[in-house]
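There's a structure below that I have some questions on.
Only one protein chain is missing; all other protein chains are in place.
Which chain is which? They are A, B and C, in the order written, and residues in each are numbered from 1.
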Amino acid sequence: MSQRMRINGGIVDRSKPLSFEFDGKQLQGFAGDTLASALLANDIRFVGRSFKYHRPRGIFTAGPEEPNALVQLRRGPYQEPNTRATVAELYDGLHAASQNYRGSLNFDLMAVNDLFAPFLSAGFYYKTFMWPQAFWEKVYEPAIRASAGLGRLSGKDDPDIYDKGFLHCDILVIGAGPAGLMAALTAGRSGARVILADEDFAPGGRLNAETHEINGGDAQGWTASVLSELKSLPNVRLMKRTTVYGAYDHGVYGALEKSTDHLPMSGGKPRQILWRIYSKRAVLCAGATERSIAFGNNDRPGVMLAGAVRAYANRWGVAPGRNVAIFTNNDDGWRTATDLAAKGVSIAAVIDTRSGAAPADVAGATIAMGASIVDTKGRKGISAVTLSNGTTVPVDCLAVSGGWSPNVHLTCHQRGRPDWADEIAAFVPGKDLPVGMSVAGAAKGALTLAACLQEGAKAGAQAAQDLGLTASMAEIPEASDEASAITPFWHVTESKGRAWIDLQNDVTAKDVQLAKREGYRSVELLKRYTTLGMATDQGKTANVLGLAVLAEASGKSIPETGTTIFRPPYTPVPIAAFAGRSRGKDFRPTRLTPGHEWAAEQGAVFVEAGMWLRGQWFPKPGETHWRESVDREVLATRKSVGICDVTTLGKIDVQGRDAAEFLNKVYANGFAKLPVGKVRYGLMLREDGMVMDDGTTARLSENHFVMTTTTANAVGVFRHMEFCRQCLWPDLDVHLISATEQFAQYAVAGPNARKLLQKIVDPEFDISNDAFPFMGCGEITVCGGTPARLFRISFSGELAYEIAVPSRYGDGLIRALMAAGEEFDAVPYGTEALSVMRIEKGHPAGNELNGQTTARDMGMGRMVSKKKDSIGSILSERPELNREDGLALVGFRPVDRARQLKSGAHFIPKGKTPSLENDEGWMTSVAYSPTLGHSIGLGFIKRGSDRLGETIVAADPIRGESIEVEIVSPHFFDPEGERVRA
Amino acid sequence: MIINHPLLGPRDAAEFYYLGDASLLDRPDWQAPDAADKFYEYQYLRDNAAGEHRELWYHEQGDRSWLIVTRDTLTHDITKVELAHDVALAKQADPANTGREG
Amino acid sequence: MRYSGLRVLWEGLTGNKGWQPAWREPEPKKSYDVIVIGGGGHGLATAYYLSNKFGITNVAVLEKGWLGSGNIGRNTTIIRSNYLLPGNEPFYELSMKLWEGLEQDFNYNAMVSQRGVLNLCHTDAQRDAFARRGNSMRLSGADSELLDQDGVRALYPFLDFDNARFPIKGGLLQKRGGSARHDGVAWGYARGADLRGVDIIQNCEVTGFHIENGVCKGVETTKGAISAKKIAVCVAGSSGRVMAQAGMRLPIESHVLQAFVSEGLKPIIPGVITFGAGHFYISQSDKGGLVFGGDIDGYNSYAQRGNLPVVEDVCESGMALMPMIGRARLLRMWGGVMDMSMDGSPFIDKTHIDGLYFNGGWCYGGFKATPASGYCYAHLLAKDEPHPVATEMRLDRFKRGHMIDEKGAGAQPNLH
């Protein structure tokens, strides 16, 4: 069986045979084939099963509108479900399989559904499967779910790579058919930056599928000459295999380029590229889509759209049948008859719903005017048609033309609605187009070649002129201008058999009528109730027909009945393409500190902190549990000295004559009088009075401050301060710039911190307790002249400093610090030990500063100065935020010291049932304190500060635990703060 | 969306951070007798216009300007883009000038 | 007409000729006891519970488009009651209980499917927050489970555990959560309300309120003036526009939320999953489509459509979480208008105008709330006092300082 349906002509390359496999059969096609044309060439027409009734289905169209011929393309993790065979470009070794059956395509067990069709009418599932209640989840739903969907994902990670890109143009021309080619040519000649995008791998649109003549020569020759001129223009970018799938605000279009889908393997290059195209003008030349007619059993393999039958013969040199009938309501259907006959394909009959004289002679064919087809025969392929006059004609292919619908999809993407045009019995673009878009050619309802050429040229010229360019109308090539007369005809009402409207979702005319009868009369309700137009083809061939049948049932006209809105994408786009490179480790950037490499050498375990990676702890040989490492780091720090990389804290350089006043406004506590050379803790509120962030700010000179923020809030705080600066207090002389990246910063903490630092701080700087007291700061040099900043601040509660050097020296400094610390047994400590020490000290951090808590909750209410205007001060006074029984941050320890506290436990008074009414607060942070030898926690509890010493239950039902805890001061360690001043 | 930045020309809105209604510039006087009510209204109540809307966008991945963009919330059409700093200064010079036309 | 398997069988045998309209298409009367403005899910549910549970049947639902054309007609159909705060959790748990008996109650199969909702966590702080939330749920009588990484892997082995930028550390699972067929919910409530005599009036837009001396006495509509003792606004997404007609400014902004569905696929994702290191949630519908979404676009909009940056952001998160969906194709994207409130939580309250009631501010979580929202609103309308689980959903809570801010994001609607 070797391409026995291949006939002469077409633009396939017969010198390049390609092998492929379909459902296990080895077959051959040619370069230039689609999978569909190659299947038809091999006389394979039954290619899939429908969604609901599992009816045999064949290839219906020759384009992206295909509802039936969906295949599973490629194998293993490369497999791609629901691929339309009609647009899948054939390559050597292509592997495809049919979908949606149990058993085999030929013997599908689920085909039994077709027998039960009377019970599976539109919306049947809303009316049943409700009893007994338990059966829905156990029996009915699993059964329904099992029959869901068509194709199958592999379940494996998509192995291909994808890319994205951004293109900018003056004029985007969508579609490279006759109108698009002329638009691009005219615009391109004006000097405009033009992008011409076409979804096909062979530009030309319908010109490839027809036997038109242009300027007296064949249309393909004309296409080639236009393409060659376009390629020669440096200001024109021609993009094949590129579908413009969506129209977004302000001239932004989404496009998908299939860069390697036509190749056996992608060869390390992106499989697809998702382009964002920024245009000043767009000319939509997307052509038109043919639609069917509803009649009995109009869904069998071999029933095809007439334009598609013609396309297979003309473009691909394939006869879709040996004995073809045509059923049409317009002249265009007759072209299929004449084109096929000219190629030697036998035409059995032409059935035209219009009365009057036949528009053409077709040798040997039965001509039936004013007639229709009421039924078809054949199980896995059509074998005969029955006419309204009772005659039966044996056929193996039926070409149906119900007229053409302009592809108005992109005109509706910004919710514009199309208008109905009686002349062509179709929707055409409405007046409310996306800004900058114009429409030309068949997409606008111009259904003759001459009109397409003319309109395209005009639209291209107009777009260029709109942009101030000089565009002269290109010479319009001569072509046929014969309008295709149509008399609307939608539905053969005398058909007894089911008449399909939506082939993929198995929606029939009866379903539409039933929905209407049951009150689902708005088009939107109809669509939802019947699922019309909701399959993978989005009803491209079905929507207008469905509307027509609804209109017929309602006794209204189509425009009175309505239209459905088209949403992006025009054709489906892989999720991976939208993701581009952002997956796996590349999902988001990773920020590393200058000390990262050193930490990695120490075997640090890293943890994500926002975009940063931070050392969480530094295991030593022999340590098997993270707690061992963390306990050791805490104890060593408290005993001697530890070093922690705190580079990730946000740093903001604040300068200006009014910098102090500015800080006084953005912080709740006072900053105006902070002396030079000093650091102060700052509490920043949101305007709603909740705590936004905290940190320290140092005054380096009269007009120069450096602020630190938490790692998590660095970006948000900077943005907020720019808002305050630009929008609230625009007259202040204050300037902000982030210095987070500029410095590597380390905390050096512990009783020996000073001694350690004295070894590296250059001798001219005195950092003794007197010269450099707690909360002092200064610009110094270290290690023989490297500039540094030193801050005497402490999060750990120890004598501690933070030292910052330019990032280039960050690696050097940590090595120098560790070397200098060797004699003190200095340890590096990670974020866990940092957290343990701050909990021991009762310092709030992220779990406490969660955006739901106030300064008062934190026990810092008095820091909110009422003597000045600062962000958040007024709204923090609202009554519910100042209740007597409000939350307060306190410490907790287990009554049984051996027990471990859990974050997220809720506090319930002893003896009360754990319920919402008895819920008094929750545990925010817990740690094992190696210093104290037991578990400790911080948490918010009602009237907490009045309840020190009380025992309460920390209920943790989600982990099945409930333990008694004692409410204590949050300052577990060195409550008087003596160590920091040592 | 594209925001036509007054200094930089058209930029993808993805470079910006959106805050909300430009009335957030009109921060009340903290010492006014009805400051509590005024701050409540300032912080929480919105016109939420279906149509022309003046709103604050921050060019975070750009020049760090806060902009006031006049945009139609029904169509997304943008008719005016100003530097918020300029508007805020003008308002300070003349408190009656809210930047709104008419 | 009662729906049942037997009825489907009988109709199938007799050519499906006996099916009657699911609801009437009445013209509005001159006056009603209660007018519900908005024939979306919440409005229809309100009418249903008013007529079926509170004995008030002289009710009209006024819908400017077709019934169910609000956000009930376009959402990602998730139901869950996994909230943290006391102002929310009991309310959503009531909703969950109503979902559990809904279909038998209103005799319509809305395909409530309790397949489990899993929230993933990627940091210790998130896990702590999940524990706190899971415990809140338990204290309110809801179900919750805290899973570690192995627990998540056992449920969803196809997630990216090995190469993730933000490794999965565990999750909060609510097994009773799941999804429901959104249109079916609207239609079930509509049919159930209609059966009790409620007039559902489609294509009837409210153009103004009749307010005299601080009392709301009726509405102007495109089908004429209609009076009522009580007017119940229930138009989330359009709350600002409608309440402006009564002269009210609200703590609400309208934002666009996009949602997405893929082509139909054979079952592969059993339950509902939300990513914790980006904006992405996903489930698979009964028809096989992957239904997913993420963050709102972030700018005020009534345009019912969004833009590409969010589409890409959502798909990036999806691919980061489950790279096996890469070759599934996104079939349709759409945008709905959300009432984004100042603390991320809703309102069911009287207004300062007598006779005028307000229900809105549902942010992008209104679908799951549909039954409880309808029930509690009906309760408020019938008894003039809030239902016990909705006492905190008040309009004046910001003035008092009693926010219901689950995320702690503050008074910036696009952060909720």
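To be clear about the criterion, a contact is a pair of C-beta atoms (placed from the backbone, for glycine too) under 8 Å apart; a residue touches a chain by one contact, two chains touch by 3 or more.
Quick note on the criterion: contacts and distances are computed from a predicted model.
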| item | value |
| --- | --- |
| Chain excluded from display, named as in UniProt, from "Cytochrome bc1 complex cytochrome b subunit", "Acetyltransferase (GNAT) family protein", "Sarcosine oxidase subunit gamma" or "Hydrogenase" | "Sarcosine oxidase subunit gamma" |
| Omitted chain - touching chains that are shown | A, B |
| Residue among A:H262, A:R588 or A:H971 touching the omitted chain | A:R588 |
| Absent-chain contact - pick from A:S807, A:Q852 or A:S876 | A:S807 |
| Residue, one of A:V226, A:A365, A:V439 or A:V782, that touches the chain absent here | A:V782 |
| Chain not shown: contacting residue from A:A31, A:L263 or A:M611 | A:M611 |
| Residue ranges of chain A at the interface with the undisplayed chain | 163-168, 193, 269-270, 273, 276, 278, 581-582, 586, 588-594, 611-612, 653, 655-657, 703-704, 731-733, 735, 737-743, 760, 782-787, 805-813, 816, 819-820 |
| Interface residues of chain B (partner: the chain not displayed) | 7-9, 11-12, 14-15, 61-65, 83, 85 |
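Throughout what follows, only the chains that are shown with their structure count from here on.
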| item | value |
| --- | --- |
| Which of A-B and A-C has more C-beta pairs touching across its chains | A-C |
| Chain centre separation (chain B, chain C; CA means) in Å | 31 |
| Chain A and chain C: spacing of chain centres that average the CA atoms, whole Å | 22 |
| Of all residues in chain C, the ones touching two or more other chains | 303, 307, 399, 411 |
| Contacts with two or more other chains, residues of chain B listed in rising order | 1, 12, 19, 40, 43, 75-76 |
| Chain C partner contacts - residues on chain A that touch it in the complex | 51, 78-82, 116, 118-121, 124-131, 133, 136-137, 141, 144-146, 148-158, 160, 162, 164, 246, 248-249, 252, 254, 274, 276, 413-415, 510, 514, 517-522, 524-525, 528-529, 531, 535-536, 538, 567-569, 572-576, 578-580, 582-588, 590, 607-608, 686-690, 692, 846-847, 850-853, 875, 878-882, 902-906, 914-916, 919, 922-925, 955-959 |
| Residue numbers on chain B that touch chain A, as the complex places them | 1-2, 10, 12, 17, 19, 24-25, 27-28, 30-31, 35-36, 39-40, 43, 56, 58, 60, 64-66, 75-78, 83-85, 88-89, 92 |
| Residues on chain C engaged by chain B in the complex (per definition of touch) | 238, 240-241, 244, 249-254, 298-303, 307, 309, 342, 398-399, 411-414 |
